[in-house]
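Just passing along the structure, written as structure tokens.
Note that one protein chain of the assembly has been removed; the remaining protein chains are unaltered in position.
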Amino acid sequence: MDSIWTQPFFYFFLPAFFTLAVYSLLFKDNPWFKFAEHVFAGLSAGYYAGLIFTSVIKQQMFVPMLSSGRWDMLIPGALGCLLFVRFFPRIRWLTRIPLAFVIGTTAGIMFLQQLHGLILPQLQSTLLPLNDLSNIIIVVGVLTTLVYFYFSKPHTGALGGVAKAGMWFIMVAFGAHFGYTVMARVSLLIGRMQFLFVDWLHWAQ
Amino acid sequence: MLAWVDSVGWVIAAGVPGLIRTDRLNALVLLIVFSIVVIYFIRRAARGEKLYVRPLAGLQAVEEAVGRATEMGKPVLFIPGTGDIDEIQTIAGLSILGLVAKVTARYETPLLVPVLYPMPMAAAQEVVRESYIDEGKADHLRPETVQYIAGESFSYSARVGGMMLREKPAANIFMGTFHAESLLISEVGQSTGAIQIAGTAEPEQLPFFIAACDYTLIGEELYAASAYLSQESKMLGSLKGQDLVKMIIIFCLLAGILAVTFGVYPEFVVDLFTAN
Amino acid sequence: MADETPKSFLARIQNIDRRVLYALIFVSVIVPLFLPLKLPVPVTPETQNFFDAVEALPDSSIVMLPFDFWPSTLAETEPMAVVGLRHLFRKNCYVVGLSNVGMGGPTIADRLLDSIGGEFHKTYGVDYVNLGYKPDYRAVMLGMGTRISDIFPTDYRDTPLEELPLMRRVPNYDSVAFIFIVSDNVAVDYWVGLVNARFGIPMGAGVTAVMAPKSLSFVQANQLVGLLGGMKGCAEYENLLERPARAIRGMDSQSMIHLLIVVFIIMGNVGYFASKRRVPRS
Partner (left out) sequence: MIIAFFGTGDTLADFSNEALRYMSIVAGFALLLGVISITQVSAGVVRKREKDWPYKIVLLLCLFTMAGFGIFQGITSGTVFEWLFENIQKPMMATMFSVLAFFIASAAYRAFRARTVEATILLITAIVVMLGRVPMGQYVYEDFPAVANWIMMFPSVAVQRGIIIGAALGAASMSLRIILGIERTYMGRG
């Protein structure tokens, strides 16, 4: 590990350079940002390629196929290859088979998962006795929000009133989320500044 | 249609284990009620019955935004979310992309679709191509219309941000799953003065879209968008069905809450809603 | 419009160039780094309970510390892992580190364990180990209940577990007294839902501010003994440990920026209302 690449210069210079290059976007688009942006995009795409190749294609397809005889893994393999027929205009339509498989599978799984995994538990946890203010707030909040999404009638009259209350609830929640997220993101900025001024430049303690 | 055959198999297969596992009976009932109600309304719509759905401001703005981009001679940027294909929101985004691509093809407005993951990219390429062929504008399609970018959300944001600053699209449409990159993308878009329309079902990201975009579709509205935009009666019928189920759920919930409050078989009622 | 002088001030505070805002933010993060305000950080009950639970552990207990966070949230999570390690090593606890985040997780764990372990003159393999990463965290969490060596045959440095004195004493969760989770993702839900629920090991968690509201519900249900919510929670813990570090120093900047953003919002609104009132007149 004791090569030139682990020397403090490289160890700190590279991250600091790219950190500053990304921040320069805040001022305006410039060559440094453009450079960083393209390096970032290239590395990330390459990173993803390396990761998927190793963890999916190799570990999930070839390893089970060759070591435990899971020859059924040829099915997704073949489907995957069909994606490439798009480069041959005459049989291009075949490329829809893997797409249909993937989208159909998603729809099938999600259909059940949404009904079973999301709606039921959320309903269950809303079954609260109306004996204190907090519970009442939760129940009213859930119901009015649901009514806000009602598509079939114009939001006028009583329905409109309830939908409006729903909107108010939604705004309280969004305001709160906003506030919390501000806190999280500001922490990250502080972290970067501590890196620049404490770890890199040693200007501050 | 392959997806169809495939998926019918799915429903049957999904139903079978449900039948065996009695503790999942409640989910099965919900599934059956939901399917019956939605299919019933789709049938009614198919028979030509006129069904009312209230307008959604964000969607009316889509065509307007594309129109403006055409006038200005600038491109439209569309992002079908930053999720992979295994999220139904991505598919909703791709559906909307199909309809938006038709409009851009018709007006010959350049379209930019940067995609984060390869599989949605493959799907998006097909969707856009079909739309352009349908409008008889296949020769206006360029390889850089739908492009794959990065596979990692922050480098994606940097790249899309750069794209917005240089190509200056007149309209940015974001529809699908979004995570922390929501504001990174929409804030840069805002600074370029584009009309921005967003839609996502991620509660955490909605406040940021609301702050940085001109119109925002919230949660359920995202899934309804393709039905609205296509104006196809069967699709609108499914919205009606979904609404009725929503009402049924609200009434069940009210009944359940009253039962719990007044102590009428509270355990049994809670059990009814327990997912196993 | 902008050239009409009487309007200019109010119109201007309604339309400040975003770069001015950015500059103000930069300044308010940086200045407290040089000139700390040293605002006191009052301690919330969640943090106090967490600290007390760790403090109450018998000396020389075995504690597991999952480094379940991505490099992108290091600013929030790293100080938590640091303060946790300092507290545990001060009590001479033995620390078993691992990570459920493949990229970045195990290297961060290695670096922090070595540097904080070094502060307390601890030895790798005897006082602490880093098990590294294995995919599918649900399987990892459940599998360690039976035998850790089934899941991690070797540690992160490829040493077989039986050659590590510490790991010979930790066959599974039975010998673990406490789990100090540091996480920026749903892994917390599974530590609680799988490990706390089935094996009954007490645990506390340090999470990012975004996750804090959700995780608080685990504290209310007594599934977590306590919680560190974001940099603020971590600063409180540093306070209790009397070892001020990054998080406390960050709190001044944090206060400044929050205040600044509130000022921005107010400015925007003052400008907005003032210009609205003018419109009918002109």
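Letters are used for the chains, namely A, B and C, taken in the order the chains are written, and counting of residues starts over at 1 for each.
Going forward, a contact is a pair of C-beta atoms (placed from the backbone, for glycine too) under 8 Å apart; a residue touches a chain by one contact, two chains touch by 3 or more.
It should be emphasised that the depicted structure is a prediction, and the values quoted were computed from it without experimental measurement.
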Omitted chain's touching partners, listed by label: A, B, C
Residue among B:A92, B:A259 or B:L272 touching the omitted chain: B:A92
Touching residues (missing chain, whole complex) on chain A: 1, 5, 10-11, 14-16, 18-19, 22-23, 25-26, 34-54, 56-57, 60-61, 72-73, 75-77, 79-81, 83-84, 96, 98-115, 118-119, 122-123, 125-126, 134, 137-146, 148-149, 166-183, 185-186, 188-189, 191-192, 195
Where the unshown chain meets chain B, residue by residue: 1, 3-11, 13-14, 16-18, 21, 34-35, 38-39, 42, 84-86, 88-89, 91-92, 94-96, 98-99, 101-102, 117-119, 121-123, 126-131, 133-134, 143-144, 146-149, 151-152, 154-155, 157-158, 166, 180, 183-184, 187, 190, 201, 203, 206-208, 210-212, 218-224, 226-227, 230, 232, 234-235, 238-239, 241-242, 245-246, 249
Contact footprint on chain C, counting only the chain that is left out: 16, 18, 21-22, 25, 39-42, 44, 70-75, 103-104, 106-107, 156, 209, 213, 216-217, 230, 232, 251, 254-255, 257-262, 264-265, 267-269, 272-273
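The rule we apply is simple: only the chains that are shown with their structure count from here on.
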Chain contact topology (line, ring, star, complete or other): complete
By mean Cα position, the chain sitting nearest the middle: A
Centre-of-Cα separation between chain C and chain B, whole angstrom: 34
Chain centre separation (chain A, chain B; CA means) in Å: 15
Multi-chain contact sites of chain A, meaning residues that touch two or more partners: 181
Residue list for chain C, restricted to those that touch at least two other chains: 72, 210
Interface residues, chain B side, partner chain C - complex: 154, 191, 204
Chain B-touching residues of chain C, taken from the complex the two chains share: 18, 72, 210
Residue numbers on chain A that touch chain C, as the complex places them: 26-27, 51, 55, 180-184, 186-194, 197-198, 203-205
